[in-house]
Every structure is written in structure tokens, then in C-alpha cells.
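First comes the structure, then the notes that go with it.
Every protein chain of the complex appears in place save one, which is left out.
Up next, subunit A:
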Amino acid sequence: MASLGKPGEMRQGSRDAWGHDAKGTVEVKKERMNRLVMNYFVTEGHVDAAREFARESGTATEVDLDTIKDRMLIRRAVQRGEVTEAMDRVNDLNPEILEHDSRLFFHLQQQRLIELIRQKEVDKALLFAQEYLAPLGEENPAFLEELERTLALLAFEDPSTSPVKDLLGVQRRQQAASELNSAILHAQCQEKEPKLPNLLKLLKWSQNRLDEFSDAPYPRMDDFETGETTRSSLQTPMLE
């Protein structure tokens, strides 16, 4: 029994720099980061950025960029606010994509509604909501909630200063575009999940796992925009 410890009896506060791997160093090669960025451009359908990045950084594009042209055109249509055009293009490509994904379908229809409201087409917006969105909302309470939130845009004189103004933002279009893009990717089985979001999720998951393991402190990173770590001032001497 001697060498068997009790649970929770883990080494705490080692004086070594934390988190060094078996090789003793933590180093990330530039080439790997470039490949991650290229993978992001390719999977998200940013053809021009991929092409420029290949030229500027010398990173291989992984796939023939022409094969992602469809996705690029669909993405751009959503980002321009031309959701109907994007949905037509998707259906030309593979009608099953929208048929099988009710969440995605709802989000795109919701985006159409948002675009109508943006263009101040109030009558059309209401008709569209009643005819196409309300039936979807009946099937799913979460959809209904989102529909109600979207229609709230109509209640404000200036929706762009209202509490639901986020719906009119560029980011909203981008999110819809990304969601659609990833559905097409799945249907085409061309690429797996984009790697960059997966790595961010893995970091979040890993930090939670480490927290469960023991409460020994370590610099935790919660802000993925700045890369700042909490307790970093306290922990700095431990880093090399």
C-alpha cells in the first residue's frame, strides 16, 4: 500500500516551471502556426486570403483552391445579406444539406428576416415571419425564442441602438456564413473540422480538466483574444 497515494494527494506547487513536456521545452514552430492559419482560410472558404497567404508566407494551400470556390461564393452571398441567393446555391450543390439540418435552416431563414428588417421592408418581414418562421418555431421552443427576439427589432425606431442590435451586426452575418460553410464541408466530407476552433476548444476543455485534477494554481488563460493569463503577475517568476 505504501506507494499508493490517496486521491487528491497530488504534487502541489512544484518549483519547476509549470507544464513542461517530456522534451523539457515548449516551443511552437512557426510553420505549424502558418498551417493552422491556412487550414482556417481553406475550411472557411476564404479563397483570396488563402492565395495571398500562400504567396506571403510560402505555406502550401493543402487543396486546389478552385474546389472551394462554391463555398466562397455562398459565404460571400450570406455576408452581403443575399441569403436567398446563398440558399439557392447550396440547394444546387446538394439539396440535402438544408433538408437535414433544421437548426441551420432556421438560422438562414432568420437571417433572411433580419435582412428584410434591415431594408425596412416591414410588411414583407411580417409576412415572411408568419409564413415561414412561425411554423419552425412551433416545432422548437428555442427557435420560437429567437424568432421573438428577432421580431423585437421591429419595435424600435432605431434598431441599431436597441437591445437586440447585435442581430444587425456584421458578426451575425459571419456566424451564419460560417455555420452554413461548415455544413457544406460536412456534406462534402472534404475536410474535417477546421483545426483552429478545435484547438481553442481543446484548450478550454484541458484547463477545466486540470482544474478538476487539483487546485494547485497555474496561469489560466481565459481570454483568447489577448492571450492574457490570470494570476500571471503572481506566476511570472515560475515561467522562464
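Rule of thumb we're sticking to: a contact is a pair of C-beta atoms (placed from the backbone, for glycine too) under 8 Å apart; a residue touches a chain by one contact, two chains touch by 3 or more; residues count from 1.
Simple rule for what comes next: contacts and distances are computed from a predicted model.
As stated in its UniProt record, the chain not included in the shown complex is "Ran-binding protein M", which appears among "Nucleoporin Ndc1", "Ran-binding protein M", "S-adenosylmethionine decarboxylase proenzyme" or "Alkyl transferase".
For the options A:Leu127, A:Ala142 or A:Leu199, the residue in contact with the chain missing from this view is A:Leu199. Counting the whole complex, the residues of subunit A in touch with the unshown chain are 1-5, 7, 10-11, 14, 18-23, 25-28, 30-33, 35-37, 40-41, 46-49, 51-53, 55-58, 72, 75-76, 79, 170-171, 173-175, 178, 193-210, 213-214, 216, 218-219, 221, 224-227, 229.
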